[in-house]
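Complex shown without one protein chain; remaining protein chains in place.
Chains here go by letter, A, B and C, matching the order in which they are written, and residues are numbered from 1 within each.
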C-alpha cells in the first residue's frame, strides 16, 4: 500500500498537469456545435408543398425565415470569431473553463430560435407579439452576454491558463465588452416594450457589428484605430 | 512466396502497432456525435405557426421542450466531460474500446428523446403516462450506465491502452461510479412506478450533478475533498 | 517570363507533392459526415403529440423506428470502423481517392432511409411493400459495396498513397470483401422477391456482423483465426 502510494504521488502531479491540457478537444467540440447552430436554419428553408403556379407566393411568404437565416448566420459567425479570438489566447483548459464555454455554446444555440420568433412576429404585425419577441430576443442577448462575461472573468482570474504572450490585463478589459452587451440588450428590451420596436431592432442589428469589429478584443481594436491599415 | 512472407512478418508487427493508434479519430468522431446530440433539441425549438396575438400562449405551451432542452444539454455536457476525462487517460485504442465507445455514444443519443417524452408526460399530467415516461427515462439511464461500466471495465483490463501516468487501479475504481448509476436509475424507476413521480424526478436531476462533480474520476474527487481549492 | 517559369518549375514539383497530402482533412470531413448519418435517425425519434394516457400506445407504434435506429447505428458504426481500418493505412490522398471516399459517404448516407422504409413496410405487413423495401435495401447495399470496391481497387493500384508498412497485396485482397457484399445483397434481393422475406432480412442482419469481424481486413482476420487472443 505504501509502495503503491509512493508510486501514485508523482503520478498525481502528472495527472494534475494532464487535466489541464486538452484545448484541442474543447475547440473541436465547440467548432462542431457552432457549425450546427449556424446551419440549423437552413433546415427550415424547405419550400412548402404548393399548387402548380403557387411557388412565387409561397416563397415570398417565407421572407421572415430568410431574414432570420441571414441575421442568425452573421451573429453566430461573429460568435465563432470571438470564440476563436478568445481561445487562441488560451494555452490549456480546466473544468471551470469548460463549463463557461458550454454556457457560451448553450446561449448561442438559442439565437436562431429567438430570431425566428422575432421575424415572424414582425411579419404578423401584432403589437403584443412584437413586444414579446423583442423582449425574448433581448433576454437571449443578455444571457449570451452573461456567459461571455463569465468566460472573460474566469480567464482574467486564471492567468495560468493563458498563452505567454497575452497581456496581463487582457481579459479583465474584455469584460467591458460583455457588460456593454448586457446593458445594451436591456435597453433595447425597454425601448421595445415602452417605445419603438424599430429602434429596438436597430440596436439588435448594431450590436453584432460592434462585436464583429472588436472580435480580436479591445486591445486590438484600439491598436487598429491608432494605426489604420 | 517465402520471400514475401519474410517481408510480411515484420510488417505484421508494425501493423499490430498501427492498429492501436488512432485515438485522434475516435475522439474527433465522438466530439461530432456529442455536438449533434447536444444541439438536437434546438431543432425542436421552432415556434408553432400562430394567429396574430397568439405568440405568448404558443411559446408558453412549449415549456416542456425548453425544460427538456436545458436538462438534456446539461446531461450531455456532463457526458462529454466524462468522455474527455476518460479518453485523455487513454494512449491508444483497439476494436474493443471502439465498440464500448460507440455504445456510450448510442445510449447518450437516446437521452434527448427520453427527456422530451418525460417532460411532455408531466405537462399532460396523466398518471399512467408519467409512470411510463419515468420508467423509460430510467431505462435509458441504466443503459447509459451499463455502457460506461463496460468502457471502464474494458480499460481496467487493458492497462496497455492507457497513458503512463494513470494509476493502475484508476478505471477499476471508476466502475463504481457506473454501478452506482445503474442502481440509482433502477431505484428511481421503482419509486416512480410504485410511489412518487416527483421523487423520481428529483433523483434524475441529482445524478448529473453527481457525475459532473466526479467527471475527473473518484481519484480526483477524493483529492479535491482533501485539499479544497 | 523565362525567369518566372524558372521559378515556377520547382514550385510545380512542390505543388505536386502538396496535392497529395491532406489526409487529415479528408478524415475529419468523413468523421463529421459519419457522425451526422449515425445520429440522423435520432431526429426522427420525437414522440407524436398524444392525448393524455395515449403515450404508451403512441410509443409502441413507433417500434419500426427504434429497430431502424438500432440497426442503422450498428451498420454505420461498422462502416466507420472499416473506414478507419482503411484510412489508417493511407499515407496521403489524391483527387481520385477523394471521389471514391465521397462515393462511400454518399451510399452510407442512404442506409438510414432504406432501413426506415424496410421497417415500416414489415410493420404494415403488405407483401408488395415488403418486397419493394427488401429490393430497395439490397440496392443500397449493392451501391455501398460498389463504392467500397472502387475505393479498395483504387488503393490497390496506387501503392504510393499507402503507408510503408502495408503489405503489397493488402487492398487487392480487400476487394474480395466488397465483391462478396455485392453478391450477397443481390442474392438477398432475389430471395426476398421470389422466396422468403424473413430469409432476406436474415442476410441483411448477418452482413454487418461479417464486416464488423473483418473490419481490419482479411489479413488481420486470418491472423486472428490462426492465433486466438
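Keep this in mind: a residue touches a chain if its C-beta (ideal position, glycine included) is under 8 Å from a C-beta of that chain, and two chains touch if they have at least 3 such contacts.
The structure displayed is predicted, hence computed values, not measured ones.
For the options C:132, C:173 or C:212, the residue in contact with the chain missing from this view is C:132. The residue from C:45, C:59, C:116 or C:207 that touches the chain not shown here is C:116.
Only one of the listed residues, A:27, A:68 or A:200, touches the absent chain: A:27.
Of the listed positions A:138, A:166 or A:207, the one in contact with the omitted chain in the full complex is A:166. Residues of subunit C that touch the chain left out of the display are 4, 7-8, 11-12, 14-15, 18-19, 21-22, 25, 28-29, 32-33, 35-37, 40, 43-44, 95, 98-99, 102, 105-106, 109-110, 112-113, 116-117, 120-121, 124-126, 128-129, 132-133, 136.
Contact residues of subunit A toward the unshown chain are 27-28, 31-32, 34-36, 38-39, 42-43, 45-47, 50, 52-56, 59, 73, 77, 80-81, 84, 88-89, 163, 165-168, 215-216, 219-220, 223.
The rule is simple: only the chains that are shown with their structure count from here on.
On superposing C-alpha atoms, the copy subunit B sits rotated by 90° relative to subunit C, to the nearest 5. Between the Cα centres of subunit A and subunit C there is a gap of 36 Å.
Counting partners per residue, subunit C has 32 as the residues that reach two or more other chains.
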